[in-house]
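Removed: one protein chain of the complex. Kept in place: all other protein chains.
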Amino acid sequence: MKRIEVVTEEPMQVIDVTDRVAELVAGTEDGMAFVSIPHTTAALILSEDDGELRRDIIRVARRWLQDCGPFEHIKKNNPNTVAHVLSSFAGTSLTIGISRGKLDLGTYQRILFLELDGPKIRTIRLRTMPM
Amino acid sequence: MKRIEVVTEEPMQVIDVTDRVAELVAGTEDGMAFVSIPHTTAALILSEDDGELRRDIIRVARRWLQDCGPFEHIKKNNPNTVAHVLSSFAGTSLTIGISRGKLDLGTYQRILFLELDGPKIRTIRLRTMPM
Partner (left out) sequence: MKRIEVVTEEPMQVIDVTDRVAELVAGTEDGMAFVSIPHTTAALILSEDDGELRRDIIRVARRWLQDCGPFEHIKKNNPNTVAHVLSSFAGTSLTIGISRGKLDLGTYQRILFLELDGPKIRTIRLRTMPM
């Protein structure tokens, strides 16, 4: 299992980690990449990556959940249920094919790490399965 | 990697692609099917498929996001953030077991292609892993 460290700086932040994952995959000619995070207040998604969309994703995340409270789950005065629910529903792993040493992504698909309860030091785990 | 082409006709449309995926899987006796799309404004989901539910899924998708704007991400005068966010959160791939040449689906589970920014010509990719 290989690891990538991601240092987040904001409470909610979208970080493109595609190139770092692609580098670690390079040794596998053909197969599958399994990318996952061991966290419960962050998510991994596939999405186009541009500044406007990054801000829109956070905007939607905030709006979806701001009216659902009050919540019971509170850690250190931080009612971070929003982070937990989005992490659970959006998901914390991605399976991606590998062809000729490259990730099988569409033209606009990027691997985005979605920080929902930062700032924190986060880990992305990568497993490759040759086929 | 095998491919299925899906031609969508509406801005938002739910299309059952189970039978077409099942056909391509038929050569594998036992293993896993990995079904994915290279798109960022569409999704692949497992769901029951009937006309009422298809319309309800689109209804929910529209409602969830209609009040979250205004959005910044605009392509050709089309503020399609809704499509991007739902694609990212619902997901663009499915992993499904294969037993005796058939997809391990429940009685009501169908593979649905969810067009969120159509009409478009879309591609579904299929990989099978024998076990």
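Lettered A and B in written order, each chain numbered from 1.
Rule of thumb we're sticking to: a contact is a pair of C-beta atoms (placed from the backbone, for glycine too) under 8 Å apart; a residue touches a chain by one contact, two chains touch by 3 or more.
Worth saying up front: this structure is predicted, and the values here are computed from it rather than measured.
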Practice task
Please pick, from A:Thr18, A:Thr40 or A:Ser99, the residue that touches the omitted chain in the full complex.
Solution key: A:Thr40
Fill in the blank from the handout: The one of B:Thr18, B:Gln109 or B:Thr123 in touch with the missing chain is B:Gln109
Practice task
For chain B, enumerate the residues touching the unshown chain of the complex.
Solution key: 32, 45-48, 50-53, 55-57, 59-60, 63-64, 86, 89-91, 94-97, 99, 104-109, 112, 129, 131
Practice task
Spell out the interface residues on chain A facing the chain that's missing from view.
Solution key: 1, 34, 36-40, 64-65, 67-69, 71-74, 81, 84-85, 87-89, 91-93, 95, 125, 127, 129
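Please note the rule applied: only the chains that are shown with their structure count from here on.
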Practice task
Could you grab the centroid distance between chain A and chain B? Build each centroid from C-alpha atoms only and quote it in angstrom.
Solution key: 20
